[in-house]
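Okay, here's the structure, questions in a sec.
Every protein chain but one is kept in place in this view of the complex.
For chain A:
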């Protein structure tokens, strides 16, 4: 029930066309708001937060909505603060290779802009047309090319945030090297919007790769040991793959029509170096594997497909089947186990499984589709196995009803009291993204 008071209070901060009442209640993914607001300035954001903090209101933060199914056990907060209209480049100095951009800017929009300057943000998140830079940073999204380029924590050099009490806090700066004070950027990256509303992100840029190719190496079914020894051989060589991603047979079938375990080995460098590395892979190619090499645009097209295979919170699947997406972290080579165990869920739990994972960094994405109870037990099963490997499972996408049943972040870490301490220092009234993070923070 939306109170007239809330509306009239918000009207004193924002104009009426910047707010929508009671939209999308009972949304499959939850994380809605009694009122959705679209601030256009940082001042408006600060005023809304200040208001909410003073009046004990809850705010959910959103923009592209790709992560609407990521965390949170609340159907609707008081206010859904959307940064969808808070976008655009703030500052780009090509010679410094740094970029400051407003949080609501869709990732692809900023990459397209940078490409004109032969530069890029070296992240490769899912759904780049929809996902905004603020959301990518807040949820610490990374993709297969993390092996070559690192993650948000390696790319972000400065953030501008609005704290729940309306204070504007800058962390880091505009320079690529900075140890002045605590590295507060790190605290906010991946904090799921529970500490503040990121309004601007400053990142260091990379030159666009001069050339890229992709070696697809498909292995006879089931022969994990062979993949393992090939991967070890490649990683122990002086080659420099920017991605070394293992695709499950089902995903490989979908992407390249080979129902086999497939390694996607990305190379980006000057052309001579890229071809040299392809040659090396050919030299050490296991006897009965199949190889396919994609150059330039074809390679890019492959990656583009990878970025849109998982569920998209902005357009959740309709129908009786449930979609889930998991982020799994293990020690690098254990990715092989994870892909294998995931694959087995198809038979043991009657779910559709598409999985891939980076052998050079240890992070996997496992997408599941099936009936609610099958998904639930599949996640359970997978988590048990991954825990035995010393890793973790985070459920990145799941309908609200299941999120209420499944602990999407897993067990609290032993140092949970520190996380709680940080949250309660910064957001004592739990205004922001209430219960969306680890341990109900």
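Keep in mind that, in the parts below, a contact is a pair of C-beta atoms (placed from the backbone, for glycine too) under 8 Å apart; a residue touches a chain by one contact, two chains touch by 3 or more; residues count from 1.
Following the convention adopted for this analysis, contacts and distances are computed from a predicted model.
When you check the chain that is not on display against UniProt, which of "Cytochrome c oxidase subunit 1", "Predicted Zn-dependent peptidase", "Teichoic acid D-alanyltransferase" or "FAD-binding protein" does it turn out to be?
"FAD-binding protein"
Based on the whole complex, identify which of A:363, A:379, A:400 or A:432 touches the chain you can't see.
Result: among the candidates, A:363 touches the missing chain.
Which one, A:332, A:365 or A:385, makes contact with the chain that was left out?
Of the listed residues, the one touching the omitted chain is A:332.
Which residue from A:28, A:187 or A:291 sits in contact with the chain not drawn here?
Counting the whole complex, the residue in contact with the absent chain is A:187.
For the chain that got dropped from the picture, name the residues of chain A it touches.
These residues of chain A touch the chain that is not shown: 93-98, 118, 140, 142, 150-151, 153-154, 163, 167-171, 173-187, 189-191, 195, 206-208, 210, 232, 235-240, 269-270, 272-273, 275-277, 327, 329-333, 360-363, 390-392, 394, 409-410, 413-416, 418-419, 421-422, 425-426, 437-438.
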